[in-house]
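Here you go, one structure.
Here the complex is missing a single protein chain, while all its other protein chains stay put.
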Amino acid sequence: MNNQPELVLLKNRRPDRPATIEEYRAGGGYAALAATLGKRSPQEVCQLVLDSGLRGRGGAGFPAGRKWAGVKEDAEFPRYLIPNTDEMEPGTFKDRVLVNADPHLVIEGIILSAYAVSAGKGIFFIRPSYEMDAELIERELEVARDAGFLGGNILGSGFSFDLEVHRSAGRYICGEASAQVNAIMGKRAHPNKEVHMAHQGLWGKPTIVNNVETLSCVPGILRQGPEWFKGLARTESGAGTKLYCVSGRVCKPDVFEMPIGTRLSEILDLAGGMCPGAEFKAVLPGGASTEFMPKKFYDVEMDFEPLKAVGHRLGTGAIIVFDKNTCLVGATLNLIEYFARESCGFCTPCREGLPYIRDLLWRIEIGEGKEEYIPLLREMARHMDRSYCAFAPGAAAPVLGLLNYFEEEIREHLSQKKCPYKGLGIEFRDSLIPMEKTESTAPENS
Amino acid sequence: MGWLAGIILLLIKLGVVLVVLLTAAAYLVYVERKLLSRLQIRLGPNRAGPFGLLQPLADALKLLTKEDLVPEGADRFIFLYAPGVVAASALLIFAVIPFGRGWMFMGHEIPMVVSDLNVGLLYVFAFSSLGVYGVALGGWASNSKYSLMGGIRGVAQMISYELSLGLSLVPVVMLARSFSLVDIVAAQAHYPFIVLQPVAFILFFISAGAEIKRIPFDIPEAENELVAGFHTEYSGMRFGLFFLGEYVTMVVLGSLVAVFFLGGWRGPLLPPLVWFSIKVLAVVLVLIWIRGTLPRLRYDQLMHLGWKVLIPLGLINIVVTGGVLLWWGS
Amino acid sequence: MPGEKNRLLRVTEGLVALIQGFWTTFIHLFRKPITEEYPEYKRPLPPRSRARIILTRDPDFEERCVACYLCSASCPVSCISMQSAERADGRRYAAWFRINFSRCIYCGLCEEACPTLAIQLTPDFETCQYDLLTLVAEKEDLLVDHGGKNQEYNYYRYAGVLVDGDKGGHIQEARPVNLKSNLP
Partner (left out) sequence: MPQLIIDRREIEVPAGTKVIEAAARLGIIIPRFCYHPALGSVGACRVCAVKFLEGPVKGVEMSCMTAAQDGMVVSTTHPEAMEFRRYVIEWLMLHHPHDCPVCDEGGHCLLQDETVSGGHGLRRYLGLKRTYRDQYLGAFVQHEMNRCIHCWRCRRFYQDFAGYRDYGVMQIGNRTYFGRFADGPLESPFAGNLIDLCPTGVLTDKPARFKGRRWDLERAPSLCLHCSLGCNITGSARYREMIRVEGRLNEAVNGYFICDRGRFGFAYANHPERARTPRLDGQEVTWEEACRTAAHRLTRISREYGPGAIAVWGSTRSSLATLGVLQRLCREQGWLGPQFFNSPSRERKVKAAISRLDAGVAVSLADLEKADFLLVAGADPVNEAPMLALGLRQAWRRGATVVVLDPRPVHLPLEFEHLPVPPGGIDLCLDLLVRAAVSHSATEGLLPEAAAAFFNNLSCEYPGDQPLQDRLVSLGMKLKESKNPVIVCGLDIVRESTVVLAADHSRLLRAAKDRAGLFYLLPGPNAFGAGLLSLAGEPSSPSYADMLAAAEQGRIKALVMMETDPFRTFAGQPQFLAALDRLEFLLVLDYLPTPLTDRVQFFLPTTTVFEEEPSGWVNQEGRCQQAAPIYVGGRPISQEGAGSHPPRVFLAGIPGGEPQPGGQTLAALGVALKGTGAPLYLEELDTWLAELNPVFAPLLESKVTHPGVRLLPEARGDYAFSHPNKATLRDVPDDHLELLLVDWTFGTEELSGYAPPTQEVEQPPRLTMQSRDALRLGLGPGDRVSLALGGESITLDLEIVENMASGMMVLPRHRQLAGQKFPEGPILVPLQNIHKV
């Protein structure tokens, strides 16, 4: 296209290898660092980021500046910054691409953010499957340290910050900020809503947990100003660019950096459109923990606010595309299977309710569904909202999407007593409690 | 020596009457149970002796050998003597009832009545009223709420019905012009008073039924409300005395009906004693039939019947009888 | 006056009813009594009649009673007492079990309360004794060698507690969770 949008995050992306520090610096990298450390006060940095309207890219979309402002000036030291790269949301792979494309952009963003909250220590929390990326980051951290961007008294500014890589033990829930902090502390990775991270996070000290994509936006903001950043967006409410991961039945699945607010149709076009012979049916707009969007939302602006306005969430911006030949009940069952397995087991609705939903979906899928399962599913999914953290509501989102837009498809399963599509196509692992067909069982007193 | 012979004669008569009456009462229980069971398509007592004929004996033995319980807090003296009052008053009424034609023996006419009082009818009333004391005192002395309520009900019922009982007999006295029961029987030489006084007969029959507290008037001992009413707390032979009293009263009632309305011992062909027995038995059987048929009245229905129906009816009957007598007599 | 007419009607009706009543009882006199004379003729009782209590066994010939105390708790006259104990294989059973039949009112609440169908009432009602103490029945008096009204039911196949063998062997149970596995 003619008006090829400005690339901010993937500017230095190369097909063969990650950008080196030299390449990064050649493109103006670390300039923001030099211009900020010791020259601007942390409060100013905070304010700039707040002004830029940067919102968290990890899924919840909380304004980064507001989060940082939660750490009060007189808060305790040391303070911690945790760049969250525990990317386990199905369909999301943007952080990996980002880290692999331009590790120093990420590092600079982290240092600048740490400066904004006066954190002395950063812990790069990375998914265990990203072992190569962890090694890459560790390598590049050494490079950055040698260049004087990390460690004590960075660039003579008097600001000290060091960053180390922590490999997760590999649970989806570790992506949740408070669970992540617990995990780092060696506790069970349970979310903790009792305390506020900005006051009592890691080891009881103020802690900021941000997605790496969010943090990677910071150098740009500081270098070119919040107005520029705001201007990147295609919508009024949005700011900056967004990494959209497109997967599913499209010709060219990939991560695309587009201005936030780019229309879904446009993104799908970038991904080469639907596969030959496939016809668009639905899309998950922001990873597995968002609702299905049917065809009528084909042209929606992919930004936090416009999606919210139509009852959807941007999530991580991971677009998963389903075509006419995919059984959405089966697809949802696949997702629920994953979520039920990954539940931390802390609160009841999530621990017991998700397997229940999975059981109902499974029965519908294999043709044993009953009419009363539909209201039961709806109730059950609705009650997931009252679980301890956002995990269960997220897990229930595709179910709600399925019920809201594709109830007909469920009814087809019920009336045909089998899956009208190819069938399951997914493999069931028996670490979860296996399910049994109804014939041999009668309800009994419990 | 006449007085001595009189006393001996009296004692013999007393003895015979007592034995006959008590045996009759005991077997009346048997007859009642047997008849009732047949009315209800059951068999009735059939285990003690042939046809269960020894049942009254077994009952008596049982009652005699049972423990005599006195409830805690009971008024002991009254409690122990109340059943006696009931039984004795019932037995004593029979003293004035003529049960046969006078019998000539060694030149003396021996009247077939224990004692021919010229105020016999008043005597009957007096003793039937005394029976109330047994019920009232027994109920009160038991120190039990059921007994007390039974006693109170009994008193109220018996006093109420005594009025209509009395009123129903006034025409009889007017006809016989005597209070003596012997004279009353004598007055029925030609036709029994039932023919002249059907209303009085019905009044008397109903009132007497209420007086002896039998179904449908057994409100003082209504089982399903008061367990056993005034004799709830009694056991053994003391209970037996209450029981005896009731059945003796039944015989007495039969006799009174016979005397007042059915011409007493009079009757063709058969000896007077037999006639008398037949009449008494007939009344008693009707009483049993009633018991087997009718349900118990409610307390207010009972009072309603006594005060609003029977007493006015009795008064009217007296006035009518009086009027007729005046007109007829003149 | 209609009122008067009504009253007359009522009196007549009453009289007729009275006569009908007396007539009914009177003709009953001549009907054959329906009484069944008990010791000579023993009437067969329906299987759900409530009389003497038994303790039944499950199809594996084990005692069904697990001594859960529910029958004694439900007994309105407190005539059931027992002591539970543990067998070597972990199965719960009654070390002793006693029903005082001199107190029992045969209400059947124990049978209703029994979760294992162990305690059951039978139609056998001829249990009179002259000595009250002989009416106190012990487990050995109560235990029978059949399943009573339901021969098939076996509580321990549903219980979900280990008796012998591995967990997860009961009806509608999954294999035990593998604690040491970290597989997804």
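Order as written gives the chain letters A, B and C; numbering starts at 1 within each chain.
Just so we're on the same page, a residue touches a chain if its C-beta (ideal position, glycine included) is under 8 Å from a C-beta of that chain, and two chains touch if they have at least 3 such contacts.
On a predicted model such as this, the values are computed, not experimentally measured, just so you know.
Q: When the whole complex is taken into account, which chains on show are touched by the absent chain?
A: A, C
Q: Which is it among A:P206, A:P219, A:G286 or A:G353 that touches the chain not included here?
A: In the complete complex, the chain left out is touched by residue A:G353.
Q: From the listed residues C:E13, C:E37 or C:E86, report the one that touches the chain absent from this view.
A: C:E86
Q: Of C:F26, C:Y106 or C:Y158, which residue touches the hidden chain?
A: Checking the options C:F26, C:Y106 or C:Y158, the one contacting the hidden chain is C:Y158.
Q: Out of C:L9, C:L45 or C:A174, which is the one that touches the chain we can't see?
A: Reading the full complex, the residue touching the unseen chain is C:A174.
Q: Considering the whole complex, not just the chains shown, which residues of chain A touch the missing one?
A: So the residues of chain A touching the missing chain come out as 171, 173, 188, 193-194, 340-349, 351-353, 355-356, 359, 363, 376, 379-380, 383, 386-388, 431-436, 438, 441, 443-446.
Q: Since one chain isn't shown, list which residues of chain C touch it in the complete complex.
A: 66-70, 72-73, 83-86, 92, 95-96, 98, 115-116, 133, 136, 138-139, 155, 158-162, 166-168, 170, 172-177, 179
Note that in this section only the chains that are shown with their structure count from here on.
Q: Please indicate the chain closest to the centre of the assembly, with centres calculated from CA atoms only.
A: C
Q: Could you give the separation in Å between the centres of chain A and chain B, each centre being the mean of its C-alpha atoms?
A: Here chain A and chain B have centroids separated by 105 Å.
Q: Just the number, please: Cα centre separation of chain B and chain C in whole Å.
A: Centre separation, chain B to chain C: 50 Å.
Q: Which integer distance in Å separates the CA centroid of chain A from that of chain C?
A: The computed centroid separation for chain A versus chain C comes out at 63 Å.
Q: Could you list which residues of chain B touch at least two other chains?
A: none
Q: Where on chain B does chain C make contact in their complex?
A: 35, 37-43, 289, 292-294
Q: Mind listing the chain C positions that touch chain B in their complex?
A: 21-22, 24-26, 28-29, 31-35, 37
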